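Note that one protein chain is taken out, while the other chains of the complex remain in position.
Chain nomenclature is as follows: A, B and C, assigned in order of appearance, with residue numbering initiated at 1 for each chain independently.
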């Protein structure tokens, strides 16, 4: 592991990209630090991946897309890793089946850490020789990719621990409860606007190109729906009343036997408890409701006489709403802090689709986003588990309507 | 069955709504006429319904939503039919499970025809006493609803017959092959437009309200993709090359082992044959490709260097394209004619979602459309199986991305 | 349909085998007589077959195994029927998938009746010319086969009608309730015995060869368990107590949510009702419990402090028990009479396995029995739906442990 800040070190300063590289890679290791090799190995469901796999796959990304085409005399760390840690890139060749990632007990965690260390050293050597713009862009993509996996690492380990009847904690630091913020409505007038990434910073291809949209006018709530508000829906019998639900959502509720959000359970002393990265906790009323599916978000909004915003409405409102996705890093006590107000992915009613003029990159990296643009819904904002600085107002997260192991909540909208 | 035109009849002329009623109801019986009681009873898959069920359910709609609240001294034809022929209206009470519609051998077809005749007589009696606007609107909704089921009746019986290794024909009349139309591109400039139903005629709630949209500019093909064009994709190995497909589409192809559209099969003498309502036929190259899923439509478009249009683009282009959904009834030789050029439902890239300001009707009829607005894609146009006069440019048909037993094809679009 | 007894007919008397042929074939038609074409077409689950399929398949058996090798100038009634109505004979070639038998609306019932009539005429012509012993044996096998399908026809139509919420009746004749017989125990001393078919009459290959067995001594109940006795188990909470059940049986109960035998339902006025071929009836306490799985039979026996008999015990006791499988035809008021005392298939604890020295016939008919000898349990006795004269003490019926749509019950046994 890189330890550039050690006292007595006299190493030359790293260039900015090399610094970013070191910092992002270190953050992944920090997230895995509280976990045992066993914790890191197991896969709790096909949608989730083992922590060890995240650590290896993000390394594979750099090895495959950066080192292989750019490093003179490239040789892979281990030939089998090309298949073992390929996620979904058809253009790279075969892939180990997604649902069997948890069966890979060997390589063990230590060998994967060795893999990371070797690739890191080779990457730093590559970056030490002034990289051209194209190479820089690839490295930047790899770092953004790794940050996405940092969030998945947390949501996946949370799901795994939630399956353990002992309800073990990932971290012991308990978050402080904030006082509830009043809910107000922000008016968005009808009119022609633009959405999509603009400016010089990094953006994924799915945020481009910036383009015109017409808003028909609406109001957005100034903060996400809270646990207390959502509990009123639960306690009013909302999960037993078909009229609030999309037909497919109602089937989902019936099939899974849901009576509340996935991580809620009735507390022995009455009321509700919630499984968190800190173990089982009393439900905190002022925090945003989290780990709900699109179906639940939609049903709640209908019950509340409102609707979900579109992604265009959300993006146009973002500068006025202030916080979402822009909370200062200092506000985060710990990468595993539970959702704080304004810190949750928000379901929109927009299906994930290409922007007008969208063009994926050439080659296998072009598979990054575009091929998932069907039967998924866009989420906007960012969560307590999103790495600081990773998200922005034009950022498009996306998941299927039934997914609820992410830090997903909602913000209400209503027509004028 | 009503036979108002019989020689010697001296009955008074029916009012326009009563005439429409008689005409639409008669059309359903005409569609079932070539079928045996056995053909009408069986359900070939959960997505499809038996013909007998269509005949009964459309009758149930009038009995439940029109007669029950409006007929003095209302008594149901058979109390059990309220449950047996309810499709999905939670507000009406229990429903027979959808996947078990084919197990209902009793009532038999004849009893269902008796049901239709009795409800028709009672409806005509009700309509003979000047109905108010609200009642007229309900009857109109019931007729539009029955027309939708007429199309489903044809697609469902086609699917059933396709499962029979004898490949029986629904009707013997073979359609005449038209000469191929040249494909041209129609330019749609960027700008602010309006879509949604306008004017006095009937529209479903999902076509409302009319509202502004901004188009970023594109070109649309002047006709749908033909069998010959689609066959080029098939013959080029398109079903074996992951790079053309959405990730979920590729899984779909692999899981089902698809190598061509659902009703295509390799002909003994080489080339392709297609199962049609007239039995197995040689593939007709100039006809629009039909019975393809969203995944196939999207893959073809990508392979062809184009994309699917959005529903807004489609609707804005409709007046310029001329035909779609507006072919004169005289052009149809038979309700079961196979797709003719310009006569196919066209997948759009738009997920089925509420228009800004959408509000479903109060009561159980409010379940008609709104609750299906998730994980479905909008189709525009109309097909050879759509009843004459039923569709219009603002009409929004919708199906899940994997559905291919409808008359579904595609039209290409491309960015400027 | 053959009607050789019609007044005025002067046809020559048929030989005994030809008479049997005519009689058995007529009986199948008589069983189908109360049913509509729709009733005959539908398949309610993969285990069951449509009545029309039974009528066709039994005809196919004669056409394929008798006419084809023996009729000069043989030509099939319809070439496609060879595949369409082959049940499971790999040696004959391809088969229509079992679960899709209900999708065959064409040929219709009338065409299948024509098929029967034509094959019957050709069979009678063949039998009119003194058939040799091998041909006679094949015809006899075909008749026994058809009788087995007669019972299946009744159990399959019962299952179909049970799926209809209207609970329609197959036949209106209600059976008379017999007074309950007292339960006594019959002692079987330890010792060497023989089981298996002996003598000149027909037997299936699975009843052969007759061979020695050693019984360790036991007692068998003099009659099957009655509804009243089984209800005591149900009412005592037997379906909610794991300790009575085989582990696999307990999983079965939990998965299906069973609280009583398949066709039982709680009566509106309290107590239990049972779906029968005469519609929904109050449970008749003195009748044998019927339509229970092996799991239920085993659990009841354990709860009652007893066990299931082995098939050897059952067969050795049969002559002493009198009735089972030997009730006089005159005792049957109607082929669809519900189970009467002594008239139910009885689960044994014996897995269906070959007798020592078992050898299946050469050719495709050798697939008749032997290839099913795994994961099935032997039932002995015979039921109200078994054709008169069809069963005998050495008869081995067999079904998987979870099957309960047959007329299956149990008789208790206990160790000395």
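Definition applied: a contact is a pair of C-beta atoms (placed from the backbone, for glycine too) under 8 Å apart; a residue touches a chain by one contact, two chains touch by 3 or more.
Quick caveat: nothing in here was measured; it's all calculated off a predicted structure.
Of the chains on view, those touched by the hidden chain across the whole complex are A, C.
Across C:15, C:242, C:282 or C:320, the single residue that touches the chain missing here is C:242. Mapped onto subunit A, contacts with the missing chain fall at residues 36-42, 44, 80, 83-84, 96, 100, 102-109, 160-161, 163-166, 168. For subunit C, the list of residues touching the undisplayed chain reads 88, 90-91, 190, 192, 211-214, 216-218, 242-243, 245-250, 294-295, 298, 307, 349-351, 353-354, 356-357, 371-375, 401, 415.
As a working rule, only the chains that are shown with their structure count from here on.
Under the touch definition stated at the top, subunit A and subunit B share no contacting partner at all. Between the Cα centres of subunit A and subunit B there is a gap of 39 Å.
Put simply, the C-alpha centre of subunit B and that of subunit C have 45 angstrom between them.
Computed from the mean C-alpha positions, the centre of subunit A lies at a distance of 59 Å from the centre of subunit C.
Not a single residue position of subunit B touches two or more of the other chains.
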